[in-house]
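A single protein chain has been omitted from the complex, and every remaining protein chain is retained in its original position.
Letters A and B mark the chains in the order given here, with residues in each chain numbered from 1 onward.
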Amino acid sequence: MNLKKYRKKSPWILHYNTGSCNGCDVEILACLAPKYDLERFGVLNRGNPKQSDILLVTGPVTKRARERLIRLYMEMPEPKVVVAVGACACTGGVFRGMYNVENGVDKFIPVDVYVPGCAARPENIIDGVVRALEILEEKKKDLQLTRKCVGDIEYVLGKQLNRRKIVAEGIRRCYEDRRD
Amino acid sequence: MEQIVGALIVLPWIFAIAVFLSPNHRLRQILTFLSLPVLTYLAFKVWNSNLPFFVETPHWVETAVTVFDYLLLGYFLYQGIKFRSFLVSVLAVAQLFLLTWVLLILPHSATPPIYVDRLTSFMYLIVATVGTIICIYATKYMEQENLDRENRFVAILLWFLGVMNFAVSVNNIEWFFALFETTTLASYILIRFRWDEISVKNAIRALWMNQVGGIAILIGILFAVKYYNVYNFTDILKINATAISMIPLGFLSISALVKGAQMPFHKWLLGAMVAPTPVSAILHSATMVKIAPYLILRISPVIKGTLLAKLLITTTGFVFVAAGLLALTQDNFKRILAYSTISLLGLMMLTASMGSSVAILASLLLIFFHAVVKALLFLEAGIMEKEFHVKYIEEMRRLIEKAPITVFFIALGFMSMTIVPYGIFIAKWITLEEASNFISHGAYIASIIFITIGGVILTLLYFKVIGVISRKRGEFVSFKLEKLPFIYMFTTGLYVISTIVGSLFIAHFSTDFVNLVVKDITGEFANIKAESLTLITPVSQIYDWQILGAIILLMIVPVSAYFVYFKADRVYEYTCGENISLNIGTYNFSCISKIEPFIETIAVALFVLTLVLGGGLV
Partner (left out) sequence: MSKELSVVLTLLSPFIGGLVYGFERIVRARMQNRQGPPILQPFYDFFKLMDKRSIMIHSFHAFMGIMYLIGTWFSLYVLLSGGDILIAIFFHVLSLAFLVIGGFSVRSPYSVVGAMRELIHMLAYEPVFVLAAVGLYLVTGTFQVSELLKTDTVPILTLPLVFIAFLLSLPAVLKKSPFDIAEAHQEIIGGPEIEYSGKFYEAVYTAKWIEYVYAFFFVFLFAGGNYFLGAVLVVLSFFIVNLIDNATARVNFRQMVSFHWYILIPLVVVNLMLLALWRA
């Protein structure tokens, strides 16, 4: 039986705010609320990385938030997709270049769909989620690493990949180039 | 048969003296070890004989008991003066006075003073198996604690067994008083055993509280002589139940409630935990507190269906719930066990005072399984104390990684106190179904509510502890069993096996064994049947596959903790992505400790009600 097609039918989302102005978060909640009703696609807001397939990230990733972002991402079981919601999450938006932000989510974790807009419109978000589902269907079940760990992590940690060690290593690396 | 009964009573004393005098630790261990097969054999001999029978005693025994009584009370008085305890002294004086009065008015009775029926020999069996195993354990325990005083300690424990055997076989209530107070003395000495300040204080408290029970018995005898002109259990049982005055029985039940550590007299049993752990084990399981349900069982045919019985049901049912509630607030392992004993004693007396055959059966099942399981848990508490230096449940946190066997036994013990299909659950279940038959009276419907709520509270309590001990960080790095001394493994292993086997064959155990006791108490068999493992009660049945299935399910849990391994990624626990060090505690239910005075007030009120209304003092 091909189980892949069911991924599309039951995407559970995790929503993480990496320091946004809450504009995009309100729009995400609006998607889930009766007017747009994302649940008709089977979407549930689980609030729990271990049971989610889609990570909806808003905000420009402040320095306080990056460690949590990595941890949450690594706690999600594969296959998983990341949707960056809002201009901030895509590029840093209005916060770009500030001393305390990291200018976008994709510096740390691989992003599959970018949803533009400040704030992103609910229709756009829904569109983004639907696109993400198409990507999700094709994804493999291999371990997905955070940005800075891709490539040489096997070399550093040896062959047995332990998620906990990867998280620790990923967090260590995101502090490597600290400017503060 | 007389000789065997005599041997059962006297042999523990001889063993005690031998242990006390023997110079060598090994020798003492062998002697203690011998007591198990010897006493068990004798108890079985009594069980298989032609029960019930009376034993005539020569006249000098009567005199000896009287002299002993005075000596005992004199000793209490001396202790009261020595430790400047006003209560103990006053109560001792009152007891002396009442005893003299009783002896003056006691009529002559042709009934022999010793009466052995199935109930007695059932208690013999419990004492002989559960009790002696604790003594064997105590030899090792005291070796680790204080070898110099080991002989004294084990000797007192063994002697206690003899006293207990004597106490359950007397027929004459005046003698029963003497033995009741002797068990008080034994517990007093044992609780005081460490001789530090707090031990002495708790021992004194145990002393005066139990003296209150003694006074209740004496007053009971006085009224029994006044109203019925008899003072033997068998004679009282012969009286036509409907017409008699309840006053003596009311006082006897009060003494049972005190001995059974029912609120508000529960503090003495809690205080007993300062003594070495085998003391708690022996007080809670085989001896001492089991006198309470024993006494109620003795008088249950007379009080059945009376107001006294209904009030007893309410009082003990309330204690069943309240003690469970208070246990939730505790974090000391032994204190939790003590509260749960109080709670379960309440249930035993509740079922005993219902008085119907099925309820009596439930009570006996409870007595047996509670003795075994509580002994197991207390022995485990001692092991944890001595081997792993753990006293509080918070400290048990990572014990599962260090001590798999101990944790397995503890988990099993706790589960067998509450979950299907272990003996205590079966007793609870048949009591519920029995009580549903009399629902038109408030006491019975109250008993149903109390039993369910109390049962759930105990479940909550036990799972709180199991939760703490089952918590672990990750996979086992390497699996190895802890090395325990042989005696510890042997004693606890015996209990575990008997719990599981007893629960598995509960149907036959209750029909072929316990039901005979029921017949002797109520005059008719409880209407239960056994088909292979299936237990059939009057209105319902528990099937063999249910019992087997539940036991297998429950056995899988602890075993799987060590042997199941899944190949999958390991991740952190979800903490909202924060990287924080966690210190996970347990819920301490501080909301309950606030209402403790309130609970005690209600308990006092119920106590007084039982005495005044139930005993017919108005």
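One rule holds in what follows: a residue touches a chain if its C-beta (ideal position, glycine included) is under 8 Å from a C-beta of that chain, and two chains touch if they have at least 3 such contacts.
Every value quoted in this text rests on a predicted model; they were computed, and no experiment measured them.
K.L.:
Using the document's definition of touch, tell me which of B:212, B:516, B:557 or B:595 contacts the absent chain.
P.N.:
B:557
K.L.:
Just to verify: which one of B:239, B:453 or B:489 makes contact with the chain not shown?
P.N.:
Of the candidates B:239, B:453 or B:489, B:453 is in touch with the missing chain.
K.L.:
Of B:212, B:445 or B:489, which one is in contact with the hidden chain?
P.N.:
From the options B:212, B:445 or B:489, the contact with the absent chain belongs to B:445.
K.L.:
Name every residue on chain B in touch with the hidden partner chain.
P.N.:
Considering the whole complex, chain B reaches the absent chain at 415, 419-420, 425, 429, 432-433, 436, 439-440, 442, 445, 448-449, 452-453, 455-457, 459-460, 463-464, 466-468, 470-475, 539-543, 546, 549-550, 553-554, 556-557, 560-561, 564-566, 568-571, 573-575, 582, 584, 586-587, 591.
K.L.:
Touching the hidden chain in the full complex, which residues of chain A are there? Just list them.
P.N.:
Missing-chain contacts on chain A: residues 3-4, 6-7, 9-10, 12, 34, 37, 39-42, 46-48, 50-51, 53, 75, 77-79, 141, 143, 163.
Quick note on the criterion: only the chains that are shown with their structure count from here on.
K.L.:
Measure off the straight-line distance from the CA centroid of chain A to the CA centroid of chain B, and report it in whole Å.
P.N.:
Once rounded, the distance between the two centres reads 60 Å.
K.L.:
Flag every residue of chain A that touches chain B in the complex, lowest number first.
P.N.:
Listed in rising order, the residues are 16, 48-50, 67-69, 71-72, 74-75, 77, 143, 161-164, 167, 171.
K.L.:
For chain B, which residues count as touching chain A in their complex?
P.N.:
569-572, 574, 576-579
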